[in-house]
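Yeah, one chain of the complex is gone here, protein chain that is, but the others are all in their spots.
Order as written gives the chain letters A and B; numbering starts at 1 within each chain.
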Amino acid sequence: MAGYLARRLGQSLLLLWLVSMIAFAILHLAPGGPLSQFALTPGMSEADMQRLAHQMGLDRALPVQYAEWAWRLLSGDWGRSYRDNQPVLLVIFSHLAATFELMLSSTVIAVLLGSWVGVLGALRRHSMFDALSTVGAMVALSIPTFWFGLIVIYVFSVKLGWLPAGSRFTVGDGSFLDFLHHLIAPSLVLALVTIAIWSRYMRAAMLEVINQDFVRTARAKGLPERVILTRHTIRNAMLPMITIAGLQLPTLLSGALVTETVFTWPGMGRLFLDSISYRDYPTVMGILMCSALLVLLGNLLADLCYAVADPRIRLD
Amino acid sequence: MPTDAALAVQLDQPPAGSRALRRFRRHRLALAGLAMIVLLSMNSAIGPWLLPFDDLFIDVMRRFAPPFAGVHLLGTDELGRDMLARLMMAGRVSLTVGFVAMLLSTALGTVIGAVAGYYGGLVGTGLMRLVDAMLCFPAIFLLLTLAALVEPGLGTITVIVALTSWMEVARIVEGQIRALRERDFAVSAEVMGASDRWIIFRELLPNAVAAIVVAATLIVARAILLESYISFLGYGIQPPTPSWGNMLNNAQQYFDRAPWLAIFPGVMITLAVTSFNFLGDGLRDALDPRMELP
Partner (left out) sequence: MAYPALPSLDRRALLGVAGAALLGTGARAQGTAKPPPAPKGQVIVGLSQEPTRFNPLMPAIEVDQGVWWNLFSPLWNVLPDGTFSAVLAKEVPSLANGGISADGLNWRVRLRDDVKWHDGKPFTAEDVKFTIELVTNPKFRAGSRAGHDMVRDLTVVGPHELTWKMSAANAVYISRLAWTFMVPKHILGAVADPNDAPFNNAPVGTGPFMWGERVAGDHVLLRANPHYFGDGPYLERLVFKYIPDMTVMYTQFRTGEIDYTSIQGITPDRYAEARKLPGRIISVNPSASIESITPNLEMPQVSELAVRQALYYGMNKKAIIDAIYYGLPTPAESFLPKQSWAYDAGLPKQEYSPAKANQILDAAGWVRGSDGIRSKGGVRLAFTNSTTAGNQVREQAQQLLVQDWKAIGAAMSIKNMPAAVIWGDYFRLSKFDTVMVGVTFGIGPDPDVTDRFASTAIPAKGGSGRNTTQFANAKVDKLLREGIAEFDLAKRKAIYVAIQQEVRNDLAILPMFQYATIEGVKQGLVGYKPNINALSNCWNCGSWSWAS
């Protein structure tokens, strides 16, 4: 186990290094730069732009810039954002909470609703409900998240006026209720895809468990169906779902980014879009590295959970 | 790490008796998907010629004409252009991007996967680590980062969508080729002096075609979604060329006055993506029941 972990960690570090090279190259080779935003600012001239480029080290060779960035990263310095001059990690952390909030709330919705749909679908296999939920899940996976967000805003904010059209809370109103009110629409939109994925996996997991020996044994012992369902079937079917949650992390992150842009949610997605359009290199690099780290962590956890949940899998 | 596919194989083992029924149902959906794809393609290909309106003709006096009333069947947009004509032309663009991006990414993924799987060793490991690294970026992050690199346009958008979609195919092909590499027929071909290329493309790859076709179909769906999103953000297909995504770009601003501007393009995207997903799902059942994804 220890050997396996060490190997996986080594691989992950190697991947992170690759990711950083790819990201750095793409970003810095892209035309335009962090100073473009000042090209039209009254009072600034080309002389100012060239001086700033030099002062910021943007006129140096790319490998030199990369080496400096990487060297600093190794010593724990992620650099400072070009936009607000704050340390990159601080910038990321100050946006992370909003994104996690969204991811968490939609995952909770997905786990509850998706599991219910999946379990019911498996129990009433080939019923109308099963057929409809399978088709429904596929359609849900096909709806563009941003468009669904637009429609939700149109119906619930513009037409009915029930929900706010965006933002995380009303300034000056710090109440929990206000916060929940703002959270409803974006987390439902983000949950749409997650529910679909979750219900499909849950259904499959249930189908496998239902026909296994211990369930048959339990049934033979004359345990009530409800007990069998909750104690044995669902619990065992839930185990592999932890793995799914880990593997779905990149999808969820992408979904959160899209949702945030539609609902003007001040999270990582918002930050990423702003940072990339201003060419805030240190922040974009920081976000990409953090998300890669998260993805790798998700994969690793998924594998570990999988091994723990299923003794047939041996990691060494 | 277990891929979704591997996991699903273990999870989803329906009893043999119901399989036919299941397949039938899925096939019905797949057929419906296929029919819809044909319909959408025909509509985009031929439709614009049948309409009396040009998708680019601006008539400001007639802007925001509501749908299902008057000469413009689906109404007009903020510049008075015919919505139906624009939807059809946008379909050309979006479907083309989806299809070409699929071809590019499938080709790229197949070549990389085949090389990695066949040669293994340092080259193989290196290539597969590259695949892993690319998969470390959440798709949208990668897409937007790449979008910063290029001048937005039909060609460049297609390429960057392809560049974010080839990794799955590479993994599938690499797995298949590596597994088949040591089988008798490959070894005997090698003994008989066949070239590597011949072995890869004639002996090994045909065995993976089913899996590739399934993955490719799903890539089309994904590519259409990705294109629509970056066009919606304004980084994708540039006006005046319409795409389903960039038609939505303006729509939110005119919600209160012209909701159809937001509704129609989104419905088209959903229709197209759902169709490709159903088709892919059905193909998976038909061609390769082993790798059933939920």
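The criterion applied here is as follows: a residue touches a chain if its C-beta (ideal position, glycine included) is under 8 Å from a C-beta of that chain, and two chains touch if they have at least 3 such contacts.
Just so it is clear, the structure is predicted and the values come from calculations on it, not from any experiment.
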item	value
Touch partners, limited to displayed chains, of the chain removed from view	A, B
Contact residue for the chain not shown (choose from A:142, A:261 or A:299)	A:261
Where the unshown chain meets chain A, residue by residue	30-52, 55-56, 80-81, 83-86, 91, 94-95, 98, 157-158, 165-168, 170-172, 261-262, 264, 266-267, 270-271, 273-274, 277-279
Interface with the unshown chain - residue positions in chain B	56, 58, 60, 63, 78-79, 147-148, 151-152, 233-235, 238-240, 249-257
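In the analysis below, only the chains that are shown with their structure count from here on.
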item	value
Chain A-touching residues of chain B, taken from the complex the two chains share	1-2, 4, 7-8, 10-15, 18, 21-22, 25, 29, 129-130, 132-141, 144-146, 148-151, 221, 225, 228-229, 232-233, 248, 251-252, 255-256, 259, 262-263, 265-266, 269-270, 273-274, 277-278, 281, 294
Chain B partner contacts - residues on chain A that touch it in the complex	11, 14-16, 18-19, 22-23, 26-27, 29-32, 125-126, 131, 135, 138-139, 141-144, 146-148, 150-151, 153-154, 158, 197, 200-201, 203-205, 207-208, 211, 240, 243-244, 247, 250-251, 253-254, 257-258, 261, 269, 272-273, 276-277, 279, 284, 287-288, 291-292, 295-296, 299, 302-303, 306
